[in-house]
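So that we are looking at the same thing, I have put the structure below in structure tokens.
One protein chain is absent from this view; the other protein chains keep their places.
Order of writing sets the labels: A and B. Residues in every chain begin at 1.
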Amino acid sequence: MDYLYDLNTFLPATIMAAAGLVAILMAAYKARIGNIFNFTIVALVMALAVSIRDLFGPDGTAFFDMIAYGGTAAFGAFLVTLGTLFCVVISRDYLEAIDHHYREVYAMILFGSTGMVGLAVSNDLIMLFLGVETMSICLYVLAGLIKGEKIGAESALKYVLLGAFSTGFLLYGIALIYGATGATSYAVVAGAAEATPLFLAGTALLLVGFFFKISAVPFHMWTPDVYQGTPTTLTAYFATASKAASFIALVLVLSRMIPEIEGVELTQLLQVIAILTMIVGNLIALVQDNVKRMLAYSSIAHAGYILVGLAAGTPEGYTGVLYYLFAYTIMNIGAFGVIAYYERNHALDFTDVHNYAGLGYKFPVMGVLLSVFLFSLIGIPPFVGFLGKYYVFAAAVNAGLVTLAVIGVLASAASVFYYLRVMVYLYFREPHKEYQLVRPGALFKYSLILLGILTLWYGIEPIFPTDSLIELISTYY
Amino acid sequence: MLENYIPIIVLFGIAIVLAIILMSLSRLLGPYRPNKNKLNPYESGMDPVGQAKERYSIGFYLVAMEFIVFDLEVIFLYPWAVGFLDLGLEAFFAMTIFIVILFIGLWYTLKIGTLDFSMKPTLANR
Partner (left out) sequence: MVEIDWYLALSAILFTIGALGVLIRRNAVVVLMCIELMLNAVNISLVSFASYHGDITGQILVFFSLSVAAAEAVVGLAIIIAIFRNNLSVDITRINLLRW
């Protein structure tokens, strides 16, 4: 019976794994692709419902301390499931339009999300490693979806080589931490850790592995290439769900495993990485003409803002990180979704910002939505992105890291330029060519509208859901 | 020190004797009708002589890739097999689930025809 109880605490991932197995068999028997899609949606909605139930449930550890449930872990599972659901919903029409609608895509997404949930709830270095790898291997496959074109295969190769390279560092870090403490469970490691060279080297290598996964500078090189070569809706999946899972695993590692050791300033390392990430991400994003690449660098910059909250190292900072991840998931899926929406028109390359000229009038709803998401990414007050940034920077200031917060604010001020540039093209440039427009699928359109409403709702209505969310998150520490 | 290795030498001896016995038995008892294909070093159809840089069918890669995965997943059975009696029924069920998952993977590969060599090795025409 213990197993059943443990399984219940891990139910979102279990549902997704089982659904993935069914989906791959459906693919083997060449089921109609619409059926596989509907099945995936049903499974994900069930997983989402369960993960919302878990949000308000008890917390503890299960599977011989391998995973944690409740608290931050439950929030991670919720966030991953939410992101996956939205990405899958917008994937069908888009993949259909670009002629890469394979049956196996949905199975791979389900397996990948299983890994992400495993990563986000990990309470043991072994589970951490397994989660990272289950996630990454599925993402490598998804990155190579457009394998017939040079750009698709190239981005997949870069991803798999650099990803596996970073896995090596992650695993070496785990090995050294295990060697220094004789355990892999976070709590035991935290109890046994001393500032020996072995333990410090292990921590450093583990963090390098993490920095690769969350694409922090100087380990960000793969991000723009992979994001550009991957089908856009799956890029949204890479940028939100997988990143949220990695960040939440990092929060768990930092808050539960790596203890306060005399003479070791982890905060300083995180500060340096955060500053580098914010500056480099924003600076290179300024010169991008390709919108997907611009959003890739912007996602690097956002990783920098999130690292500010981690560098604060206080419960308040971690709460800010969780809230930021929530905001980031909603608005980034929205932004990538609108780009995917434009991309369905084959006449022009709709990843080039020059071709966005006048689109705001041709697709009024989509134009407004993209503006909403971009304003939210900038962090302008009525939108959810502002609250995310506010919580993270406020936590940094309260932890005494004023310089860091100031740099963060300046960096996000610089980001206004490249986000607004897209909007200038949308509304203030004349289209230089006539082309046929593809009319939208209803599901695609309404899910994007829903994301837009959420972005606005969580920004405008800070009384009910946001406060209860913050309360929920902050009770975890 | 060295006498520790005596059993190994004995093992070598037994192996050699056994090999000789088995080979001569099969030669004496079985029918012997050689032809060109049977005498090839690799009966799989690889040409043993020729350019080392020669390309061979992509089908070999597919088989190799599947071999690597299924071959290595088996290592999880060893610790379970060693502790089988102590672990009891729960571990048995857990392992059954594991094998079912592996089996679904195998099922999928069989169904889409990666192991079917008579087919043209293109997965793209699905």
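The working rule: a contact is a pair of C-beta atoms (placed from the backbone, for glycine too) under 8 Å apart; a residue touches a chain by one contact, two chains touch by 3 or more.
Not measured: the values here are computed from a predicted model.
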Contacting the left-out chain in the complete assembly, out of A:79, A:116 or A:176: A:176
Which of A:84, A:155 or A:215 contacts the chain that the document leaves out: A:155
Listed residues A:126, A:195 or A:413, member touching the removed chain: A:126
Contact footprint on subunit A, counting only the chain that is left out: 125-126, 129-130, 133, 136-137, 140-141, 144, 147-151, 153-158, 160-161, 164-165, 167-168, 171-172, 174-176, 178-179, 182-184, 224-225, 228-229, 284, 287
Residues from subunit B at the interface with the omitted partner, ascending: 58, 61, 64-66, 68-69, 71-73, 75-76, 79
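One rule holds in what follows: only the chains that are shown with their structure count from here on.
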Subunit A and subunit B, separation of their C-alpha mean positions in angstrom: 41
Subunit A contact footprint on subunit B (complex, rising order): 90, 93-94, 101, 104-105, 107-108, 111-112, 124, 126
Subunit B-facing residues of subunit A, complex: 3, 21, 24-25, 27-30, 102, 148
